[in-house]
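All protein chains but one are shown in place.
The block that comes next holds chain A.
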Amino acid sequence: MPLYRAHVLVCGGTGCTSGGSDKIYDAFLKEIEAQNLKDEIQVIRTGCFGLCAEGPIVIVYPEGAFYSKVADSDVKEIVEEHLLKGRIVKRLLYKESIEEGQIKSLNEVKFYKKQMRIALRNCGVINPENIEEYIAYDGYKALAKVLTEMTPEQVIDWVKRSGLRGRGGGGFPTGLKWEFAAKAPGDVKYVVCNADEGDPGAYMDRSILEGDPHSVIEAMAIAGYAIGSKQGYVYVRAEYPLAVKRLEIAIEQARQYGLLGKNILGTGFEFDIEIRLGAGAFVCGEETALMTSIEGHRGEPRPRPPFPAVKGLWGKPTLLNNVETYANIPVIILKGPEWFASIGTEKSKGTKVFALVGKVNNTGLIEVPMGTTVREIVEDIGGGIPGGKKFKAVQTGGPSGGCIPASLMDTPIDFDSLTALGTMMGSGGMIVMDEDTCMVDIAKFFLEFTVDESCGKCPPCRIGTRRMLEILQKITSGNGTEEDLEKLEELAYSIKDSALCGLGQTAPNPVLSTLRYFRDEYEAHVKEKRCPAGACKALLRIVIDKDLCKGCGICAKNCPANAITGQIKKPFEIDQSKCIKCGVCIEKCPFKAISKKA
């Protein structure tokens, strides 16, 4: 690698790319060429820096200037001012990163301060398309260490002692799973990485694959050594083209460097990886369905046991872990199981990556030690709720999860505390909700998702969740009864007990959890035909304040539904049965006499 005097890191993560960072990258290349700086300055596209809300993000080293919300029209100025003349473009600096005119190191910025990056250690730091940058930060050192210094049993013992639990949702002890796969009889075994990531709002796994694909490849090779497997598969959805591309590049480079293939590092160990594309069905993230899909069949779940560790891909023992689970492995091997076990809570070790989205100022990708509280995440890292609104709840675990209400904000988050609250870790989606969010509506949103994604194999899930959705639709449209509430709960429990796979078994969770913490909201919908958050359109009423109305008639003239009647100079009235809640009259009334009522 030639020496450059400056590196320009352009975020190539999902958020920033949708914000136009590709154009920014191209603009940098063009400007730098035009200014004849090509041999001095290197432009690099990285993975997600985490602070996606402030994207697109550009960092210029060696100064470490953290530019946020960059547009391609800003590039010329950055090149001319900063790169050519050495004057940092202050107006584009992320405001929290400057203090008394000095640039603070990124770790000092509030967003990063409470975070600890293990799985995301290289995301936004290295060029994911350059294996040497990964190697520079101790990449493939853990693989080298296990191949030359450790027996497979020792590797498994370390993973067990680290206390790592699966990050794909269930939280099963990873070391134990490795042990089962290692002890299962058979010469041919497989290592599989689950990169399906179907949860709405979650993009942790995608970000790891886009920002640091080698960490997953290295970990899979380590797993292969530990359980005695020569072949790995990464199952990733086709809707993640950038992740797929980076993974392809990384696998190819690893082969070229002799880190995949035969006789790795001259030790005689052999391991290779292939990519399998998924069509993007949520149920294909379920492990048995995923393996059926890799085998080339329709991705339908099958009963367990037998578990994959015993009878998996093509009937052979198979180790299946999530992307983030793998990303932790090399660090555990390098820093030791005790180090990893010293982070987190008693039964949940290490860190967890969350995709923080919804009504919070700093949306983005975060990684915190297990045991961090909801309050720390929402207030300190997330920077609070926008618009001075009140925090209401966070939803975790996606369609299989539930919510944590404001009153339980100080709960330290780990696998078990979340389960105790009636929600779950899931893969790590975290949706922040403010006072304007209707909890019945949220439950309905997730149920709609499940109904769409149910594979249809078993009736409780296929029919039961649809019934539940119909009841929720009835409630949010103002036609629900108290019996409906009872029926909803009954259905929820029976589906949980009788569905064949995890999708159906957890589908009722969002409903049960919101019923548990926000029952009053359900009751308001049912008994008073009122949506307290003012979110359910059908339950809103548009009303005219008699005292403010001057009787001008403008509203009636503009109402597309002819819902307003009255006599000039007398207060007008709205017929609620005709009103379609379009809000036109509110805008048109010159006397602000019309408003929405929840």
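Assume a residue touches a chain if its C-beta (ideal position, glycine included) is under 8 Å from a C-beta of that chain, and two chains touch if they have at least 3 such contacts; residues count from 1.
Criterion: contacts and distances are computed from a predicted model.
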(request) Quick one: find the hidden chain's UniProt protein name among "Protein-arginine kinase", "Cellobiose transport system permease protein", "Ferredoxin" or "Penicillin-binding protein 2". (result) "Ferredoxin"
(message) One chain isn't shown here. Among A:62, A:388, A:560 or A:590, which residue touches it?
(response) A:62
(request) Check each of A:265, A:341 or A:582 against the chain that is not shown and name the one that touches it. (result) A:265
(request) Based on the whole complex, identify which of A:172, A:257 or A:445 touches the chain you can't see. (result) A:257
(request) By the contact definition given up top, give the residues of chain A that touch the hidden chain. (result) 1-3, 5, 7, 9, 40, 61-64, 83-87, 103, 105-106, 125-126, 132-133, 135-141, 144, 148, 256-259, 265-266
